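Just one protein chain is left out here, and the rest sit where they should.
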Amino acid sequence: MIQLENINKIYNESRPNSFQALKDISLHVGKGELLILKGVSGSGKSTLLSIMGSLIKPSSGSVIVDGESIAKLPDLHASNFRAQKLGFIFQSFNLFEALSVADNVAILLTNQSLTLEALHVSVSDAMEIAHISHKKDTEVRLLSGGEKQRCAIARALVNSPKVILCDEPTANLDSINSQKFIATIKELNALGKTIVIATHDPIFETLDARVVNIENGILLKR
Amino acid sequence: MQNKLFYNFLFLLLLKHRIKHISIFIISTLIVFILSSVVLLSNALQEEINTTLDSQADFVIQKMRAGKSVNTPLSWSDEFREIEGISQAQPRVYGQYFFKPNAEHFTIVGIDFFDEQKSKNLQKLITNLDMKKFLEKPNMLIGHGVKALLDKYYFFDYYVFKTPHQKKRKVNIYQIFPKESSLLSNDMIIMDIDLAREILGISEEQSTDIALYNPNELEAENIYVKLVLKHADIRVIQKSDIAKAYKRLFNYKGGLFLILYMIVLLTFMMILYQRYSMVQSSDKKEIGILRALGWSIKDVIILKVTESFMVAFGAFLLGFILAFFFVFVLDAPLLSNIFYGYANLPMDISLHRSIDFSLVSLLFLFYILPFMTAVLIPSWKASVIDPLEAMR
Partner (left out) sequence: MIFFSNSVIVFIFIEALLLLLLSIAFINVVGILKSWDFSATSTKQYLLEKRSYLVLLIIFFTLGFKIILLPYFIYMIDELNVLVPGAMCAAGVINSNIYGVYLLSLKVRILFLVGLWIILNHYDLQAKDYPFFKKKLWLFILIFFLIIAESILDIFYLINIVTDTPVSCCSAIYGVSGISNPIPFDLHVSELLGLFYLLYGLTLISALYRYALLSLFSNMAFLYSAYYSVVYFFGTYVYELPTHLCPFCMLQAEYFYSGYFIWGTLFLGTFFGISAALLQYITGKEIKKMYRYSLAFNSAFILFCSSYVLLYYIRNGVFL
């Protein structure tokens, strides 16, 4: 599903403050696989996830996701790719605090030519899977941390993505909510979604998944 | 393609950011208000003047001496009646009367009540007038401005004029003009023509000038030439000259205003540019989230530009409605003085409501384009920020 070949990422290239965040990374993630990307802070996890999600572009190397080469896509196509095939879940939730749960979930669909009905169906399905339907009209700022995380999950699912990328999803959750999150991840994986989780939270060790370690921008062989 | 939800989202964002937009909104509303008021007012006045001109005499004849106009002999009017194409020649008596207590001028207009009144404005003023009763005693009709001044000096029912021969002449106030007509009649006094002659000191065989009417416009040039050749000391004023003079005055005043206004607009554009260039980190974060979710740069640009457009459009609507209210309901206090500063007394008029579509679209274009021009580059700048950095 995700094939990375010889990825390098240099921030601020050809400037005095240039910094190589990723070094020659090759990684394959199979269809329906659950992968955990482990590494300390500053090791390059977020950078790698962003490259998988075509949010930033590698300095060299090739990225193929679901058969499509995304390393050099123009913005219009890269965005379309994200909108069609990807779901993002972030550490700090990144929700619109003043909007309701349903509105937050629907944001991604606002730029697509969908009928309003199809749109409502997608939104309520996603909220159903993420177990947040009962709060759909509540403003996000009134939610608890766990509920916010579930809202973020619903938002990541609204386009029925093939790939879900999570960047330190449990960093702002207590252990009960973390456990709930892991349960949801299992459900999603059972639905056949390919999931990549970047984390250094030991709680994920309970999960039956392939673990890859990253250190200073280099993947460690096991 | 943006769907309905996009606009829903846009409004939610606008509502949320209302603090950020409010100052721009207020300034914009003010600018639109000023522009619209001036344009609406000048347009309404122009219309007023056009209708006034319609009923004006086609030619006005004056006798000149040493470069000044002096009283015209009545014999001239009989002479001109003979000219082919002239339907009527009317000697007119009017002039300024100096009101000493307040050092102001009134305009006294004498009317021959047995003659047909060509001027529609005068006609309007003296309809429903009981002629017999009016002419029984020395009576006059006065405008609002005159009334206010006389009240000030406790002349509620009459005023005593002084003729140039130091004779006193007591004239009763018969009626006050209706308010709608006051653009022209504010400082006006209407009385019988003979009474007016006496007060203004014009002899029986003379008049202030002579008004000539000519129903066929195509003949105007010919008649003009004939008139000029009649006497050596004659001055002929054509209606078209007056129309042109008015038009020039308005275009000039309007043009001057427009240029001033453009300077204001340019300054405003600078402010807008600065205001929208300051992208707060919370805004950046929002854009970063949208981009990460799958919005393209194009989508974000559309969002930002539409957001500004909504502010601009809202301000336009509000500013225009306020201006409409200000000009047509409140009769443009203060502003109107700029436009008819040449009148003797403070004006007190109510304008006809007239707006046409092309005028509104002109106003809209003239305001919205600079506004959008100024926000274009800041919108782009905000849209292309790096999503990863913005979300950090």
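Order of writing sets the labels: A and B. Residues in every chain begin at 1.
In this section, contacts are C-beta pairs under 8 Å (C-beta built on N, C-alpha and C of every residue); 3 or more make two chains touch, one makes a residue touch a chain.
For clarity, every value in this text was computed on a predicted model and none was experimentally measured.
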Chains on display which the left-out chain touches in the complete complex: A, B
Touching residue (missing chain; options A:Asp75, A:Asp174 or A:Glu187): A:Asp75
Residue, one of B:Met64, B:Leu258 or B:Leu322, that touches the chain absent here: B:Leu258
Sole residue of B:Ile34, B:Met64, B:Ile301 or B:Val360 that reaches the chain not shown, by the stated touch rule: B:Ile301
In chain B, positions touching the absent partner: 251-252, 254-255, 258-259, 262, 297-298, 301, 305, 358, 361-362, 365-366, 369-370, 372-373, 376-377, 379-380, 383-384
Those residues of chain A which, in the complete complex, touch the missing chain: 12-14, 57-60, 71-77
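Convention: only the chains that are shown with their structure count from here on.
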Distance from the mean Cα position of chain B to that of chain A, given in whole angstrom: 65
Chain A contact footprint on chain B (complex, rising order): 1-6, 8-9, 12, 15-16, 285-286, 288-299, 386-388, 391
Residues of chain A touching chain B in the complex: 46, 50, 53, 55-56, 75-76, 78-84, 86, 88, 90, 92, 94-96, 98-99, 103, 106-114, 116, 119, 155, 159
